[in-house]
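Left out: one protein chain. Kept in place: all the others.
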Amino acid sequence: MTTTTTAGTFRAYSRHIALGDTVIAYSSPKTITYITVTADGEFCNSYGGFPHSSMIGKEWGSKMPSKTGKGFIYLLYPTPELWTLSLPHRTQILYQPDISFVTALLDLRPGVKMIEAGTGSGSFSHSIARTIAPTGHLYTFEFSRDRYEKANLEFSEHGLGDIITIQHRDVCVDGFDMSDMVDAIFLDLPAPWDALGAAKRAFKRKKVGRICCFSPCMEQVLKTCTALKELGFVEIQMYEVLLRPYDVRKVQKRSFPKLGDAKKGNAGAEKKRKAAEAVSDSDVPGGEKTSGEDHTTTLHVPLNEELITSKPQAEVRGHTSYLTFATLLPQELPVRR
Amino acid sequence: MTTTTTAGTFRAYSRHIALGDTVIAYSSPKTITYITVTADGEFCNSYGGFPHSSMIGKEWGSKMPSKTGKGFIYLLYPTPELWTLSLPHRTQILYQPDISFVTALLDLRPGVKMIEAGTGSGSFSHSIARTIAPTGHLYTFEFSRDRYEKANLEFSEHGLGDIITIQHRDVCVDGFDMSDMVDAIFLDLPAPWDALGAAKRAFKRKKVGRICCFSPCMEQVLKTCTALKELGFVEIQMYEVLLRPYDVRKVQKRSFPKLGDAKKGNAGAEKKRKAAEAVSDSDVPGGEKTSGEDHTTTLHVPLNEELITSKPQAEVRGHTSYLTFATLLPQELPVRR
Amino acid sequence: MVEMAEKMEVDTPETTQSETPEGVPNLPSALDIPDIVDDGAIIAENSWAIVQMPSDNTKLVQFKANSVVNLGKFGSFHAKDLFGYPFDMPYEVYGDKQVRPASMNIYALDAFDLETEEGTTNKDLVDRREAQKLSQVEIEQMKADSLKGQVPVENLIKTIVENSETFDKKTEFSKAKYIKRKQKKFSKVFTPRRPSARGLCEHFFKDNPRRICELRVDTLSQILTTGNVRSGARYLIVDEAGGLLTCALVERMQGRGEILQLHDHETNNVDLIKHLNLPPSIHNVLKSLPWTRLTPNDDEDMENMLIRTTDETRLDRLRHRILTTRAKRALLYAGGFDGLFIISQYDIKEIIETLSPYLAGSRPVVVYSPYKETMLESFLHLRNSRDFVNAQLTESWIREYQLPTAASGTHPLMRMSGSGGYILSAIRVIDCETHAATARRVRVKNGKVAEVKSTGEEGVEQEHA
Partner (left out) sequence: MVEMAEKMEVDTPETTQSETPEGVPNLPSALDIPDIVDDGAIIAENSWAIVQMPSDNTKLVQFKANSVVNLGKFGSFHAKDLFGYPFDMPYEVYGDKQVRPASMNIYALDAFDLETEEGTTNKDLVDRREAQKLSQVEIEQMKADSLKGQVPVENLIKTIVENSETFDKKTEFSKAKYIKRKQKKFSKVFTPRRPSARGLCEHFFKDNPRRICELRVDTLSQILTTGNVRSGARYLIVDEAGGLLTCALVERMQGRGEILQLHDHETNNVDLIKHLNLPPSIHNVLKSLPWTRLTPNDDEDMENMLIRTTDETRLDRLRHRILTTRAKRALLYAGGFDGLFIISQYDIKEIIETLSPYLAGSRPVVVYSPYKETMLESFLHLRNSRDFVNAQLTESWIREYQLPTAASGTHPLMRMSGSGGYILSAIRVIDCETHAATARRVRVKNGKVAEVKSTGEEGVEQEHA
């Protein structure tokens, strides 16, 4: 009825934190880091220390006070998306809206065999692994040795070694060295057109294949489209996806100052009439200067009438990348029964 | 205290419809046409006839029944924007969001001298004239003889002859034949780069000039930018502007079916219990098939609790054009006092 | 290929959900399902397909053994002729209701001799009718030949374009539009797409958006990621979008894990799932419980029930129904679910308050609505609650482009979808100051308290009256 923990937190949900697990230390939506739980480790932030030993056995999602009691963190389960948010930005990461949409349009699901190049921070690799596990496989390629080594270690620490194979390789020069093997390909490369020939060979010959090229600039898109077309890819489509986050707040409903209120003698108008009647010192035409904020004296504000309003956040992400998708039709027609 | 009517409806607001006025016949947001009021004319739609003579003297905005009394139209004043909506689409027109934004970013206001090419349907020309009148001037150029003649006639019929000068000319080949004359230039041409040299000459030499090129495709933008840069234009910026229209409707607030309601005996659950107790014919596990729409039997819906909701219209305009703006700095530095 | 195709059977959730009628039913959980990614790629008898026509419209069709599939003006064909062929590639109708894989040349059409000529403008072409050198009779003859399969469609179109006198004077954009129009008129090429949650979403969003609560494909994709949907997990779901979200979950779980659906009425309306062409075993992950049965009803009180029948088969069915309901309720109360997904017309806040106690710690709640206003109060509730962190309210935005491969310039499509709906999400947390470390008291609406032990891997339900 409940899932059992396999090696590595990332492979499946568990109920409680165990030694060796990756834990997301969540303080606020903007303050998210990750911890690998060791027997005698301690996580520290400005509010004090959080011993790893006290984390073990706690339910995921628990609120944990610091030793000093001054602050707390939430111990969150490392979904690929939270893990991505917790990364120090080593390289440009893929954002969740793109990851989600690419996953949908490449028809990723358990069992899919797939290529990714480059691996980068491994952020999308984790998402892919989550979606194609337990029966699919990801072949991911990274040009930078540093990043390759870091990602390779992470995949195995996270229990994804049997789902992900990573290679250190410049695919634009050396290709993938794979043929008739995969259902889907994702290319996040500065010059994806150099890898498209090799990509075509890697697709299963009797299946329909889907590819996505991720490029920030329009010039790259134009070149990619030309190359895709020349290689016989069809249904070339290009999209942009963005998320618009909203802020929500309650505002006081202010009723309009009633005409003729001055006559009926509300406090503000009363005050003004008296001032006017006196005509002593403050007799500038137009009268008293009131600050722009102080509306209370002249208005009837019915109390407690609130309206919940929302509006998009002031500054939002305006662009991540253009997502160019294409289909490769079966290169061998399957034999009909 | 009120404005007086000058020759031509478009020049200034008037209070009442007069002979010769252009009237917008408004039936619905999607059914908008224009009428030029003649002594014995009649406007007809599917609801019957509307004699022009009955329009004369009516206040702008009046609701006018057809002779048969079966339908009605509103007699609206021809703002440039309503007039644009009333045009049969002879050629691609500029939409209001672009018109508004270009007007703002070219700093149009009364007194501005300006070039437009091509004139097209004259839709933007009318907007420009509205904004730069009474002291500004628009020089507009049209390549097609048909459209030139049509627009020329319209400008004079609309009383804009002293604000707008139209010429029949291929500006990409023959330029504008103007120098040191204008503050702003708007180019809606398939190949604006061919007209940029002439445009540069047309700008006032001692003033800062502003230009906007309107191009639907990215390829045009890239070429335009290169040309602008080579000619010494600065502050090259490119924008897209769109409007997102919202639909608003009230929805019934539905309260969640209370747990345990079945016990407390609300009508729907009662009915079901009886049906279940009987266990006679409809004893398929899961029971009665109810249509997806019919929620009323099982739910407690507090009456009259309504929520006003809004959402963007299902299909909206997704692109009109890229708007490329640039500044031309004074070509002669003004002498300082 | 053939074997795979033969294994396929279409089955609706109704028939697959019936359990063995003896004793307390074991809620089946399918753990060792073979990899079905490849199986579904071949068209088989009774397969559903989303047929994409030359007009780009789509149609949801079931390929029955004896049926003739009618694509309207694009022709019709015998469904069985496609059995054993792959989904997702182009086929061509020809002759007398015949069908065959289409020539790949159809894709080459949109680019042929359309080199870019920037100088050409459409200034002088407005209002001019097309001039065609071929007579109507000649065109009709070619159409007939094409239909019989003697002339490939792309040749037909090419001939017509080459005989257009106005074609050369058109701008690139007009040329592309012209060819597209001719394609739509003459081509009989269609693509039977394998139904997926994505495909169904795209189809219904165009065809009947209300059926799926106007849920757009990019928004659906965000829901799945935000909800960390994966094979083997256990989800709670309220799906009033015709079952589209359920389809998406089932597809990403591929037979491993568990989905408990809360719904109105006695049966659950997740109609769309039948289109997925899934083997029956896949449906075993699905269980459903009506809202009205979250607490025991009188009709489950078999001892005190007025029973009019003595038919043992019927009594067995009654017993089985009651026991199944109890088992499902126990499943809910056991809690520890890995995600809560909500698409509902009901008060979202009430649903969250009712179901979130059954979510395990650090698991997401994800709510979708086409109307932002219906979620604002819930957003404030989640943001201020001690039981949730990271409350977010977002709207997905998507833009598709016309590409240079279509032989005219590159720009966003002139028409776009205005709205794909809004997503509200948050992560369930355990505030140790209010929850005991080992057991947490769950307040159920009617005043009962269910105590859920969460020390072991198994949640144990202990109901107190």
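By letter and in written order, the chains are A, B and C; residue numbering begins at 1 in each of them.
FYI, a contact is a pair of C-beta atoms (placed from the backbone, for glycine too) under 8 Å apart; a residue touches a chain by one contact, two chains touch by 3 or more.
Note that the coordinates shown come from a computational prediction; the quantities given were computed from them, not determined experimentally.
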Touching residue (missing chain; options B:104, B:153, B:173 or B:314): B:104
Residue touching the undisplayed chain, where the options are A:53, A:165 or A:313: A:313
On chain A, residues whose C-beta touches the chain left out of the figure: 90-91, 118, 143-144, 146, 190-191, 216-220, 244-245, 251, 253-263, 268-269, 272-273, 276-280, 283, 285-290, 292, 295, 298-299, 307-320, 322
For chain B, residues in touch with the removed chain: 1-4, 12-13, 15, 26, 29, 59-65, 74-77, 79-81, 96-97, 99-101, 103-105, 107, 109-112, 127, 130-131, 133-136, 183, 206-208, 218, 221-222, 225-226, 228-229, 232, 234, 236-246, 248, 250, 308-310, 312, 322, 324, 327, 329-330, 333-337
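Heads up, the rule we're going with is that only the chains that are shown with their structure count from here on.
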Inter-chain centre distance, chain A versus chain C - centres from mean C-alpha coordinates, in Å: 23
Multi-chain contact sites of chain A, meaning residues that touch two or more partners: 218, 222
Set of chain C residues in contact with two or more other chains: 372, 399-400, 404, 410
